[in-house]
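A short worksheet on the structure shown next.
And then chain A:
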Amino acid sequence: MPLNWYLALSAIVFSIGLYGLMTHKNGIRMLMCVELMLNSANINLVAFSSYNDDMTGQVFALFSIAIAAAEAAIGFAILMSIYRMRDMIDVDKLNILRW
Partner candidate 1 sequence: MVNLMLLAPEITILVTGLIVLLAGLFLSAQSKKIVGYIAILGCVVAMLLTISSFGTTAVMFSNSLSIDALSQFFKIVFLTVTTLVCIASVKYTDGNDHADEYYVLVLFATIGMMMVASANDLMVLFVAFELASLATYGLAGFEKKNPASIEASMKYFIIGSLSAALLLLGIGYVYGATGTTNIEGIAQNIDLLLNSPMGILSLVLLIAGFGFKIALVPFHMWAPDTYQGAPSLVSALLAAGSKKMGIIAAFKVFIGALIALQADWQIAFAILAVLTMTYGNIVALSQTSVKRMLAYSSLAQAGYITMAFVVMTPMALTGGILYALSHGFMKAGAFIATAAVVYMVTSENKDILNADHLDNFKGLGRRMPITALSMTVFVFALSGIPPTAGYMSKFILFSSTIQSGLVWLAVIAILNSALSLYYYARVVRYMYAKPTDGDRVSEPLPYVIALLLAVAGVLVIGIWPEPFVSMAMEAASVLI
Partner candidate 2 sequence: MLPILSLIVLIPILFSAVTFFTKTKEQARISALVGTLITLVLTMYMYFSFDSTSAAMQFEEAANWIPSLGITYHLGVDGVSMPLILLNAIVIPLLIIYTWNDVRAAPNRFYALILAMQGAVIGVFVSLDFFLFYVFWELTLVPLFFMVNIWGGANKKHAAIKFFIYTHVASLVMLLGIFGLYYNAWSLNGVPNMDMAYLIGQFQFLESEIARDAIFLALLFGFIVKTPVVPFHSWLPDAYSEAPTAGSVLFILLKIGGYGLFRVMLPMLPFTATPSLMITIMGALGAISIIYGAFLALAQKDLKRMIAYSSISHMGYVTLGAAGLVSLSISGAMFQQFSHGLIMSIMFMSCGVIQTKTGTSIINNLGGLAQKMPKLTVIMVLGFMASLGLPGLTGFIAEFLVLTFSFINMPIYVIIALLAIVITAAYHLWALQRAMFGTFNEKLGDIVDISSYQAFSMGVIALLVVYFGWHPSPVLDMMITNSEHIVSLMAVMGV
């Protein structure tokens, strides 16, 4: 399959993630959108890895999966603290800090 297909797929997934991140207020959804974006980058890396015949991309993707997992864990932890305090996870309603 031509490389462009993978790149297009990745771009579409990335855009979905970005769109979701911009439009959603729910913390969990935003988190999922971020994961989508990271995964779209992984698609790229793996596609390039195969295309360039070089293992680095795949290794990179593994690392980035690990990072995404850690990020999700921290994100959930923060969201949980918010939920315990405010009884909701609407990121929009966090507005103590502004001028």
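If you want to know what made the cut, all candidates are chains of the complex that A comes from, given by their letters.
We adopt the following convention: contacts are C-beta pairs under 8 Å (C-beta built on N, C-alpha and C of every residue); 3 or more make two chains touch, one makes a residue touch a chain; residues count from 1.
Model, not experiment: these values are computed from the prediction.
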{"item": "Touching partner of chain A in this complex, picked from 1 or 2", "value": "1"}
{"item": "Residues of chain A touching candidate 1 in the complex", "value": "10, 14, 17, 21, 27, 30-31, 34, 37-38, 40-42, 44-45, 47-48, 51-52, 54, 56-57, 59-60, 63-64, 67, 70-71, 74-75, 77-79, 81-82, 85-86, 91, 94-99"}
